[in-house]
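All protein chains but one are shown at their positions in the complex.
Letters A, B, C and D mark the chains in the order given here, with residues in each chain numbered from 1 onward.
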Amino acid sequence: MATKHSRAASRLMISPAVLLLLGWMIVPLSMTIYFSFLNYNLLMPGAHNFIGFDNYKYFLTDPAFTTALINTLVLVGGVLLITTVGGTLLALLLDQPIWGQGIVRVLVIAPFFVMPTVSALVWKNMFMNPVNGLFGWIATSLGLPPFDFLAHAPLFSVIMIVAWQWLPFSTLILLTALQSLDSEQMEAAEMDGAGAISRFVYITVPHLARATTVVILIQTIFLLSVFAEILVTTNGGPGTASTNLTYLVYAQSLLQFDVGGGSAGGIIAVILANIVAIFLMRMIGKNLDA
Amino acid sequence: MARRVSTRRRVIVTAIAWAVAFLIFFPILWTFLTSFKTEGEAVATPPHFLFFNWTLENYIEVNERSDYFLHFMNSVVISVGSTVLGLIIAIPAAWSMAFVPGKRTKDVLMWMLSTKMLPPVGVLIPIFLLFKNTGLMDTRTGLVIILTLIDLPIIVWMLYTYFKEIPGEILEAARMDGAGLREEVIHILTPMAIPGIASTLLLNVILAWNEAFWTLNLTAANAAPLTAFIASYSSPEGLFYAKLSAASMMAIAPILILGWFSQKQLVRGLTFGAVK
Amino acid sequence: MGQITLSKVTKKFGEVEVIPPLDLEINDGEFAVFVGPSGCGKSTLLRLIAGLEDVTSGTIAIDGTDATGLVPAKRRLAMVFQSYALYPHMSVRKNIAFPLKMAKFDQAEIDRRVEAAAKVLNLGDYLDRRPGQLSGGQRQRVAIGRAIVREPAAFLFDEPLSNLDAALRVGMRLEISELHNRLATTMIYVTHDQVEAMTMADKIVVLQAGRIEQVGAPLELYERPRNLFVAGFIGSPKMNFITGAEAARLGAHTIGIRPEHISISPSEGAWKGTVGVSEHLGSDTFFHVMGTGLAESMTVRTSGEVSLRHGDTIFLTPQEDKIHRFDADGMRIA
Amino acid sequence: MGQITLSKVTKKFGEVEVIPPLDLEINDGEFAVFVGPSGCGKSTLLRLIAGLEDVTSGTIAIDGTDATGLVPAKRRLAMVFQSYALYPHMSVRKNIAFPLKMAKFDQAEIDRRVEAAAKVLNLGDYLDRRPGQLSGGQRQRVAIGRAIVREPAAFLFDEPLSNLDAALRVGMRLEISELHNRLATTMIYVTHDQVEAMTMADKIVVLQAGRIEQVGAPLELYERPRNLFVAGFIGSPKMNFITGAEAARLGAHTIGIRPEHISISPSEGAWKGTVGVSEHLGSDTFFHVMGTGLAESMTVRTSGEVSLRHGDTIFLTPQEDKIHRFDADGMRIA
Partner (left out) sequence: ETTITVATVNNGDMIRMQGLMDDFYAAHPDIKVNWVTMEENVLRQKVTTDVATKAGQYDVMTIGTYEVPIWGKQGWLVALDDLPDSYDVNDLLPAIRSGLTVDDHLYALPFYGESSFTMYRKDLMEKAGLTMPEDPTWADIEKAAAAMTDKEAGIYGICLRGKAGWGENMAFLSAMDNSMGGRWFDMDWNPQFNTPEWKNTLTTYLNLMNEYGPPGASSNGFNENLALFQQGKCGMWMDATVAASFVTNPKDSKVADQVGFAMAPHKDGVAKNGNWLWAWTLAIPAGTQKEDAAKTFIEWATSKEYTALVASKEGWANVPPGTRTSLYENPDYTSAAPFADLTLKSINAADPKSPSVQDVPYTGVQFVAIPEFQAIGTAVGQQFSAALAGQITADQALQNAQSLTEREMKKAGYIK
């Protein structure tokens, strides 16, 4: 495979993608870094003087920062937990012989196609709204006071909405993985005296490890930048109860038009995202090789 | 494992599966139903499930108010355009990673993916300024470029996992048969990877269709896709559930239908090499 | 202990009857080999015995007790699969220990048995590797190790060597034979390799389309095939079949003569023909002889090197006592 | 035309030298077979000739012109891969036409040649099928078809039959041999199957760890192996090797004698031993004879059925003129 010709060709062929992505990373990022050292508010034109690390200082000491950091982790972790556990259970269910499997699959996959904005709007208004929403109605008809999801469990609500959107994804990957499990392996375990639960624990779960890693990697990429769902439902609130890093940076740069502060926040978010990325890559790199 | 599954068990499992699927699907169904209600019925307590006066009023009103077709076409052009452009760039890259792997191939792939983790808000203002200065603001071209860039890593990865499954011997055979690099990619690799390319295309059309940050922030009137269309229904004055539902259905229906028709394809491609 | 008795066992997949009613007895300690063309039901039969498929009707008894309704785990049988079906995420040690762990043995006993199995199979050095890091032959041994630790009543093998390369196959064949000699446990072995069947079996079961064509010791099948199918199936290169006048002369519809039972002469003999392709293996030479008027081509084996060229005329003489005679139904005429 | 000359060719993968400097000449029209143990560099050598890998040093000439730097497409060689590497998305016709299309032949010429190839290979009925709808043997033929249409200077085959089942393998082996007779084009064929090597080759190249151990006609290698490695590698079952006094008696460090060159007798002979495992194939029986004091176990082949039981005492007599003698370096003593 590897002759001089093919190696040269390989370099040529990969370079457009690499160069584009490099450009995509470097150009805006260096502008962002530059802005992050300026006193630059969109609403105040004129000289944008250099202020050193002040923007970073303000961003990092913002009381909302720690909350946002924790919220980001809780959000990503929570959704991952729900989608992997739920996805596994659902995949197991769909792997059984059932009537109308095709239709069930179609129903289950549907949320994945829904725009985040739409799903957030629908959940917020038609389900979670305590007065007009269906959940409120269900609670009232059960004689309970309606629960105000977005006020009293804002982060949880956002997690639920996001998890709803991503559940189909994990379910499908895990289902495909499940179906790829060598049936001889299952039979071998059966011959070895393993019951249904043992087979699940010792054979199925390890078999799904690789698929789960991929689910985690892909979802983390998208979950780190969850934004529309928060903007539409809670605006990061009440207080900062559902503000994640992305939203905090958004609030800084687009609600306050503080480009300097927002850029500093963006850089911090980039750094944190890369820490997560490195961590994930380690994990996945290992698991994908095996 | 072809042992008998008792009918009773099958009935129970089927019932559970249908119930769960129905629950998962319910929000969409409910939106669908609500879109045919009047605003009053939309918030009625207790809710009306099926027995209400079905009306198309909301769809008519939404259509009058917004140029749905323009937004729809924008969405189509932007999502398909960015995906196709992405594929054109990604196919050679994936070829070289899959068939001429070097020591750093994996690192390059992982680096590419990590660019996807950059929070877009962090670079919005720079991009905004760049777009302004290059005249890309509010153009389909601009959005196609941006979405191509943000989805490129995913496209490369998906193709890479697909290409890796293609035996290198076939490409070598083509080389022996006198094919140059171009012929090899065009006549052999691409057609062989059609299922993979198709599912990559589908997934990325969906991702691009639903992308709501850049499409909202870099468009005004001309290039605004359906994400912008839905943004104008998010909380208007007065009762709006029915209109919101109608607009929502109009925004998601095309991709939902596409997704349903191609779900087999999509599922195969979605696995990102997770399943061997 | 490990006597397995199948009585009137049938198996249908949907409407298709893959196994018509079938009786079979495998004695304790016996090495039984199932052979037959692809799709004839070898694997299905093995899986019925293992309990991985339900019989459609009939009974399966193990050591005299009815096991028809038992789940696989309860039948005290161990199976080695064609793909080995090792658990890829467990070390060799864990793989081998798995059945014991499932049977709730205590750790000390597990360790003891795993060590013992590893010793028998020469796996000591690999206990902490994953299956992915082993060669084909080593994997094979792990699969066997997993089978032996439980001390089963019988072993079931489904084409365990078909994934190995030729050289390794020979080695593993001998190892399994030795293992059988050592453990003296009943083994049922599915293969479609002639040589494996002939060299390993105490008893060969020849199947065709789910029916048993013949059961017997290898040489018995070789020397006295019950019908044309068995005659053609056992032996390589294939027996030469001759119909027509020459067969009628011997009072048969078809006669068969193996390549090694024909002698060759440049000058005189029973049948005359011309040499076609000849294959020189060093130790033997196979001549394909054409134009004898008896069959399209007759294969003849000679030891060592005989130099005959393409197109040479030669004469063939069968060893009369080695001629097999079959009637119009293809059954042997005794 | 298709003369291939390798001079001082070496190949390193990173630091590992897989092929040390190697010279080899393959003549026009010759059928050369590369054999050797797994990992010895057979495929690598073939791929170097094909141009699918770069040589680290040395030159490869085809028909006298240096081809070392040429891309595969320019070398006028055709290759048949182990997996056939058919293009699954093209019909058989398109598959076969592909090299012609790449060479920009006009459509009429392409059609003519495809038809001709299809006729030669009996593929006429399948031209519009996809590879996925063909059997293993048919696929094999399509791969060959794709190779022959371009009328290459030479064909390269990398274990083309190893994916086929035993019966088909025999058939395809004959077909390839016939093809070679018909086309008289140079062929280089990699295999690790003894029988293929012996029956097909004009010239066998035995490789070990990238080095050529011996080059010669099949029977030459069988009868006069240049060293111990070749002696042990060619022939199945393996040659028996004896060292020590018995060898010294014949003025050698090691002597070798093939199983078929030893005769057996219950009462008298040169060497005495006891019968170990015996393998009855019907046509032949192999006895593993122990306790001779010469080697751990000696293999003896007898034709047909000889009834000896495990533990019987027997006497072996080698055919003196068939004894191979080797010196302390393992080289043949002429």
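In this section, a residue touches a chain if its C-beta (ideal position, glycine included) is under 8 Å from a C-beta of that chain, and two chains touch if they have at least 3 such contacts.
Remember, it's a predicted structure, so these values are computed and weren't measured experimentally.
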{"item": "Which displayed chains the hidden chain touches across the whole complex", "value": "A, B"}
{"item": "Touching the absent chain when the full complex is considered, from A:151, A:181 or A:276", "value": "A:151"}
{"item": "Full-complex contact with the absent chain, from A:168, A:236 or A:265", "value": "A:236"}
{"item": "Omitted-chain contact residue, chosen from A:103, A:255 or A:283", "value": "A:255"}
{"item": "Touch with the omitted chain, as defined above, among B:10, B:48, B:65 or B:164", "value": "B:65"}
{"item": "Sites on subunit B contacted by the missing partner chain, in the whole complex", "value": "39-40, 43, 45, 64-66, 125, 128-129, 131-132, 137-138, 216-217, 220-222, 224, 228, 231-240"}
{"item": "Interface with the unshown chain - residue positions in subunit A", "value": "41-45, 54, 58, 63, 124, 129-132, 136, 145-148, 150-152, 154, 233-241, 251, 254-258"}
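As a working rule, only the chains that are shown with their structure count from here on.
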{"item": "Computed distance of Cα centres, subunit D from subunit B, in Å", "value": "53"}
{"item": "Distance between chain centroids, defined by C-alpha means - subunit A, subunit B (Å)", "value": "16"}
{"item": "Residues within subunit B bordering two or more other chains", "value": "1, 172"}
{"item": "Subunit C residues counted as touching two or more neighbouring chains", "value": "52"}
{"item": "Partner subunit D, residues of subunit A touching it in the complex", "value": "1-5"}
{"item": "Residue numbers on subunit D that touch subunit A, as the complex places them", "value": "51-54, 71"}
{"item": "Residues of subunit A defined as touching subunit B within the complex", "value": "1-2, 6-7, 9-14, 16-18, 20-21, 24-25, 27-29, 31-32, 35, 42, 90, 93-94, 96-101, 103-119, 121-123, 125-127, 132, 134, 137, 140-141, 164, 167-169, 172-173, 175-177, 180, 183, 186-187, 210-211, 213-215, 217-218, 220-221, 224-225, 227-228, 232, 245-246, 249-250, 253-254, 259, 262-263, 265-267, 269-270, 273-274, 276-278, 281, 284-285, 288"}
